[in-house]
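What you see is the complex with one protein chain gone and the rest in place.
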Amino acid sequence: MVVAIILLLVAVGSVLFHIYSPWWWTPIATNWSYIDHTISITFWITGFVFFAVIAFMAYCVLRFHHKEGRQAHYNPENKKLEWWLTIGTAIGVGAMLAPGLVVWHQFVTVPADATEIEVMGQQWSWNYRLPGKDGRMGTTDVRYVSSENPLGLNPDDQHGQDDVVIASEDLHLPVGKPVKVLLRSLDVLHDFYVPEFRAKMDMVPGMVTYFWMTPIRTGTFDVLCAELCGAAHAQMRSKVIVEEENDYKAWLEKQKTYAELSGRSAVMRATYESGGK
Amino acid sequence: MVDVPYDRIADVPPAEVPEVELYHPKSWWTQYVFSQDAKVIAIQYSLTATAIGLVALVLSWLMRLQLGFPGTFSFIDANQYLQFITMHGMIMVIYLLTALFLGGFGNYLIPLMVGARDMVFPYVNMLSYWVYLLAVLVLASTFFVPGGPTGAGWTLYPPQAILSGTPGQDWGIILMLSSLILFIIGFTMGGLNYVVTVLQARTRGMTLMRMPLTVWGIFTATVMALLAFPALFVASVMMLFDRVLGTSFFMPALVEMGQQMKYGGGSPILFQHLFWFFGHPEVYIVALPAFGIVSDLISTHARKNIFGYRMMVWAIVAIGALSFIVWAHHMYVSGMHPHFGFFFATTTLIIAIPTAIKVYNWVLTLWRGDIHLTVPMLFALGFIITFVNGGLTGLFLGNVVVDVPLSDTMFVVAHFHMVMGVAPIMVVLGAIYHWYPKVTGRMLDDWMGKFHFWVTFLGAYLIFFPMHYIGLLGVPRRYHEIGEAAFIPSSTHTLNAFITVMALMVGFAQMVFLFNLVWSYFKGRPSGGNPWRATTLEWQTPETPPGHGNWGKELPVVYRWAYDYSVPGAEQDFIPQNQPPRPTRAVQEAAP
Partner (left out) sequence: MSAIILFMAVIAVIIGWWLAQQRLTAKPWLEEGSIDRFPGTGAMTLPAAKIGLGVFLAVASSLFALFMSAYSMRMNMVDWRALPVPGLLWFNTGVLVVSSVALQWAYVAARRNSMDGVIVGLCAGGASAVIFLVGQLLAWQQLRAAGYFVASNPANSFFYMITAAHGLHLMGGLVALGRTTAKVWRGAEMPQVRLSVELCTIYWHFLLLVWLVLLGLLTGWTDDFVDICRRLLS
């Protein structure tokens, strides 16, 4: 009796906790509400199964606990019942998997008009790079990394000269424009993680990974590292500021390009412009 | 003459086994220390695993103290926190759960349940334990070497595992990898025994379909472990090369703290593939023995045959096979080719179907049963709840797109603790209450057992259920403190403190359990040979505790499956597996 009630209370309590929990996902700031919807579907299906199984179990304990003279029913199996349960489970699984795969397809299909930006992690800070006026980012290699060239841009690559370099500062993004975030790391695994964006991806030294998103509301968001990267993993922070197009342009004007930062701006710019014309 | 198949009544003579080459101990040392008796080896495994598991338990307290009350305990800094989580995870997954289920329960139960005298290679079996012990000692020694144990997380991802930004880069990681290599060598020796004993040493009449699900679970898990552990072995050896010899298997060109390193060209993702090719089967290596054991607990204590035995066996085999093609679901956000996501999400969710069938069959076994709410049964019920909970949250993380926001958050921590921490531990504890009488001849104290169950079950549930929601909120795992972040409300800290208090209470309950183990050994109620009135062979031994060689002069002969409970028309509500069928009257008359 008591056992059955406690088991039932666990099920009911879990559902109530879920409903009234003050801890819930952050208000979304990108187009990835599809992901939230998929999570909701999953919560409904799994919640139903969870409650049904435990309630059934509690009932069994209440109804069939040992009493003097009770004999258990002899029933080795019930093929029909098992098949129905299997089919039902398969349908439930399909109902979660299908939307999941559809959304994943969107997730890995970057729209053609997405602007590329780059996030580079290192122990333990974030750096960003935006393509310059030519709209393309220059190549990089960790072999070029030095104190003057913290992101390791290729000094001989024309496309890299006008790239906007933001070392250890906050990143700004325009609202409503799709961006393809290219991810790079200098040393160990990191993960560019903004809870409000939902999307995230590990940054792996030696390769470039990516995800894409469209910010849908303005605001300032915390950037955290979500892949263990050493002693100061928890302190690896930055901010992303999503703002209106005009504010963004005003901010962008104030940023320095790679050529300017590397101190060879005059020479390089001349080369670049003559090459461009 | 009545038409009766001749063999239904034939009293089968015991198998003609040649004199088994048992090593008969000659001294105290060879009987209790360098013993070749699987039962003694099982106890040695269990005690060693428990001892190192207690270290991991204390580490979890320290972690929780730091998380619940950040800044209060000045002796825990970020480095130590990382070392604690790493050692806690590695110990719990490999040195406790794997060793306990396979080395402990496997060694004790396989020979007894299949009716063998001992494991088939007793000497190798003994070596297996001593190599395991050496692995544990090497692991424990890292607490005392310069730089301390590694803090790379139990997944040991390169490059950070062997770079100086991670604690324990000097000796910790080298000894950790060496310890893993030793563990795998030791396990392989034991694993060969478990598999071959099931294949070759089953007693007469013990077909595969008459084996208890416990044996099925441990057997399948061992086969998987034998095939999967080499992946960890290869990954460990390669990482040792990278760390010690400066090769670049996993190490790309990188700049560490402003210094160009001499590594180049390697692939961190390659390590992840190897690691998870072991790591995912490992989840089921822990889960399948638990599935098997809990099936037997439920059946025995509900006095009812396990519902859908055949489905249960097929499900175990199916899960074992499928678990080798789902590994990359741990790597959805690792940067591997995104198209893998489609394949691995599908296989991962498919594996939920056989797993769900098992859950249904457990609860359907309760239906119209005669449920004795003994302590083992309570733990079995606790297992079902925590396993259903943890299994269902697995559907979130296995579904690739849902995993994207949740990966590397506390949701993951809550999920895997529920499904492969709390749930298997529930089974381990229930199993100890169940088989302790066979091992010692005495019952564990019931009152302490019930106290232990309720505090452990409710406490663990209250630790890990709310933790999912911290993860849903977005708090990342492996943070020694959350720090300042606008999206985290202050109430989260209250919840963290609550979880810490619960963790300490659950830990305290385990002390009661340990006391019970010791106290009952001396003062417990004598149990007799078969206190739970169970059908399986281990309860039918001539002596309790079973002597060397398990069975008297003759091996038992098996006449029926392992679940003849409450058979209509039978005198008792159980029929032991070795009880011959009753001769029909026609045969009695025909007999001279």
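All chains are identified by letter, namely A and B, in their written order; residue positions are counted from 1 within each chain.
What we mean here is this: a residue touches a chain if its C-beta (ideal position, glycine included) is under 8 Å from a C-beta of that chain, and two chains touch if they have at least 3 such contacts.
Note that the structure is predicted; figures quoted are calculated from it, not measured.
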Quiz item: So which of B:Gln31, B:Thr155, B:Ser178 or B:Thr247 would be touching the chain we can't see?
Solution: B:Thr247
Self-check item: Which residue of B:Leu54, B:Leu134 or B:Val196 touches the chain not shown here
Solution: B:Val196
Practice problem: Give the residue, chosen from B:Trp154, B:Tyr284, B:Tyr433 or B:Tyr563, that touches the chain omitted from the document. | Solution: B:Tyr563
Quiz item: Which residue numbers on chain B touch the omitted chain?
Solution: 5, 7-10, 12, 120-121, 188, 191-192, 195-196, 199-210, 223, 226-227, 230-231, 233-234, 237-238, 241, 245-249, 264-267, 270, 273-274, 277, 305, 309-310, 313-314, 317, 321, 324-325, 337, 557, 559-561, 563-564, 580-581
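In the analysis below, only the chains that are shown with their structure count from here on.
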Quiz prompt | chain A - residues contacting chain B, complex | solution = 3, 6-7, 10, 14, 17-18, 21-26, 32, 34-35, 38-39, 42, 45-46, 49-50, 53-54, 56-57, 60-61, 64-66, 70-78, 81-82, 85-86, 89-90, 93, 96-97, 100-101, 103-105, 107-108, 122-124, 141-143, 145, 147, 152, 183, 186-189, 191, 193, 195-196, 198-207, 209, 220-222, 224-235, 237
Quiz item: In the complex of these two chains, what residues of chain B are touching chain A?
Solution: 78-79, 82, 151-153, 157, 159-160, 163, 165-167, 252-258, 260, 265-269, 302-305, 307-311, 333-335, 338-339, 341-342, 345-346, 349-350, 352-353, 356-357, 359-361, 363-364, 366-373, 378, 381, 384-385, 388-389, 392-393, 395-396, 399-402, 404-409, 458, 461, 465-466, 469-470, 472-474, 476, 478-487, 489, 491-492, 495, 563, 565-568, 573
